[in-house]
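The full complex has more chains than appear here; those shown keep their coordinates.
Here the chain labels run A, B and C in written order, and each chain numbers its own residues starting at 1.
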Amino acid sequence: MNPPKKAFAGCLAAYGDSDAVLFGAPFETGGLPQAGTAVAPFAIRDGCWGLETYSPYLRADIGDYKIFDAGDLDLPPGDAARALDAIESFCGKVFDDGKMPVMVGGEQIVAFGAVRAAAARCPNLAVLHFGAHAGLKREWRKEPLAAQTVIRRIWELVGDGRIFQFGVRSGGQDEFSWAMDHVRIEAFDANSIDSCAEAIISRPIYITVDLDVINPSELPGAPLQEAGGMSFRSLHDALTSLRGFDVVGFDICGLAPNLDPSGASTALSRKLLREMLIAFSPTR
Amino acid sequence: MNPPKKAFAGCLAAYGDSDAVLFGAPFETGGLPQAGTAVAPFAIRDGCWGLETYSPYLRADIGDYKIFDAGDLDLPPGDAARALDAIESFCGKVFDDGKMPVMVGGEQIVAFGAVRAAAARCPNLAVLHFGAHAGLKREWRKEPLAAQTVIRRIWELVGDGRIFQFGVRSGGQDEFSWAMDHVRIEAFDANSIDSCAEAIISRPIYITVDLDVINPSELPGAPLQEAGGMSFRSLHDALTSLRGFDVVGFDICGLAPNLDPSGASTALSRKLLREMLIAFSPTR
Amino acid sequence: MNPPKKAFAGCLAAYGDSDAVLFGAPFETGGLPQAGTAVAPFAIRDGCWGLETYSPYLRADIGDYKIFDAGDLDLPPGDAARALDAIESFCGKVFDDGKMPVMVGGEQIVAFGAVRAAAARCPNLAVLHFGAHAGLKREWRKEPLAAQTVIRRIWELVGDGRIFQFGVRSGGQDEFSWAMDHVRIEAFDANSIDSCAEAIISRPIYITVDLDVINPSELPGAPLQEAGGMSFRSLHDALTSLRGFDVVGFDICGLAPNLDPSGASTALSRKLLREMLIAFSPTR
């Protein structure tokens, strides 16, 4: 008899043998109108037995890849600065061991920790952001670290012309003005992703997905729902069109499972994670 | 120190200085399979701090307009006739002060009060109705005033050829038959809105939106959900195509916040209200 | 093959043969902070197949009594005055046919219709009220007919010393002051019910139960929850202690099924209805 195991669907490799390392970053700041993203990593893993490991979209099985599920980081609640240090440090080790980090948030601010680790190792790094909110505020309630500021923080790290945003449909006037000089932003959709190819083809890429880029109809479980988002299908198309590019790491953030007791939002998130793991996991 | 204020996002003008007057009409008859529209004005205002005041769709900020939030009318529950009188009277004063009334219902029957005020002042008035249900019944459970009869009541006021309905996908056989001779009705969608231009270009227009025109996938918080509705995007496109027309007043009705505890339906309604306020508020 | 039937558990008598007549009064005014009591009669009947017809409390089966389920009255939404007329008229006929009316509301204002029919026939009538709210306001938003005013309206009919209130734990200072001279009111509990016996033993009694007399822990499905209520058990004890008195009619009101999707509030209401039907149905 064996005790029950708990790992994301098909992610059964040992660390040493793995090419990608999945981990949870159960952290949120509590600065959004609704809360609950910190429990997303648990929720995504907990019920994953209902998810097939095979993708009829990509015609591949997650079990064909070498992915290690490292469980969740033990992050200090109420202290974003230290939480990001822990994430950066973990991702740094994964990078240095030659593997790809895959993070399940948490509030999107956790992406800043992962990008710091990536940027330190990839001077050329481009960052692709999918999300409903611009995230370009200089600060939020006088605080530098928040979902509302995360892309601005990342810009301070990677600089002009290296950030590509898709599906953004909310932000202040100042954010959209500032964006014009510093980042490439497509409002509402991700139709322009092909036209970015030239700019990113020769770069290492980090992808951060705030799940609220998806229409609340398909993902009501988000703390600050913005009507008029992308469909799962169009997001899936956009993301999988990046297959073959040099994706060095990615995350999905912003699921608040309790806001959707039907479980549909969590089920979608699991499925997207499976698809991205298949699309971007390194092969030998 | 100042006590907390409560007004819809960016609607901070004083009455005297305002061009548009926002108010709530928290009234419902209880004649629908599910209830709760009477609390919509509270719900829409309560959590509005999560809404940006800037619209990336219209590239304008609600704070650029002079809008006064008058709070909610004190309407007599269980007495539709008197409630409509109060609404008519309030709207009448707003009209007479040279301002545009903007109403948040409540069940859509409240629109009849506002239209009575408008029609009394604009002999030419056209009425545009967005909603899932035809609203053309002669009476509902022997009662003349109900969501199921509101457009019929409005027709009695404005007459043939002056009502334009969009997105209607439910009604009795008798309603659709009657409609052919008296109103212009587009089932399911609002693709024909451009073709109405000629008919309405020279008229003052009142717009009444029952939020159930939107697909329940995006707005489950409606008392009588009808599958197959419009998307937020298509409704937004249709409405904002009317920018520049002579819109003299409008309302959004039919949100039942409690039916969607995720908050997504209420968030959509707030966003639509912001967009319509920006699109139609008078400027000087 | 027979088509599906729909009657409350065990209420299978024909009208002519019946001693009690159960009916629904699906009406609400929309003047409470939350809504949905109008659908209670449907909800209580719909899932009643999960309820045993036998009561281990009273050691009797509902099928031992002659109860006819008349379905629901067709009440005009948004017009409390006419709705009460319809209820009064229906109850009047039931009384005149020598049967006991049993009503399932709806908002508690519907009790006023039933009491009007009872008082017209029983000059001596005493009214027992179980509810969280005093219901003694003179008017509510300038409206005479509302849950907040229903006991005051009943007092205007039956006069001083004829109303006995239990479990009341909310009301304005004016209501409690006024009550001292006109009604007998026990706040919070129903411990004094035995001491009322003398006053009511020789009178016909009408019992109206607003289900919010029960603690929200046991009945969260109420539009205006008041902490600190009675338990199902203590309410059951109080009510069944009245067995043998001359109960001429009763109602249960105030369930808002949608506010408790677990179904527990509706299940409790069904069970209470069964118990009261067994306790008070006339026998020959």
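We adopt the following convention: a residue touches a chain if its C-beta (ideal position, glycine included) is under 8 Å from a C-beta of that chain, and two chains touch if they have at least 3 such contacts.
Just so it is clear, the structure is predicted and the values come from calculations on it, not from any experiment.
Here 3 copies are displayed; the structure file describes the full homo-oligomeric complex as 6 copies.
The rule is simple: only the chains that are shown with their structure count from here on.
The touch graph of the protein chains shown is a line. Annotation: the chain A:chain B pair of sequence copies touches via predominantly different residues, less than half of the used numbers being shared. Computed centre separation for the pair chain A/chain C is 55 angstrom, with centres defined by C-alpha atoms. With centres set at the average Cα position, the gap from chain A to chain B is 38 Å. Across the complex, chain A meets chain B through its residues 32-34, 168-173, 176, 187, 215-218, 220-221, 224-228, 259-260.
Listed in rising order, the residues of chain C touching chain B in the complex are 27-39, 74-83, 109, 140-143, 145-146, 256, 258-259.
Of all residues in chain B, only 47, 49-50, 52-54, 56-57, 61, 215, 217-218, 231-233, 236, 260-264, 267-268, 271-272 touch chain A in the complex they form.
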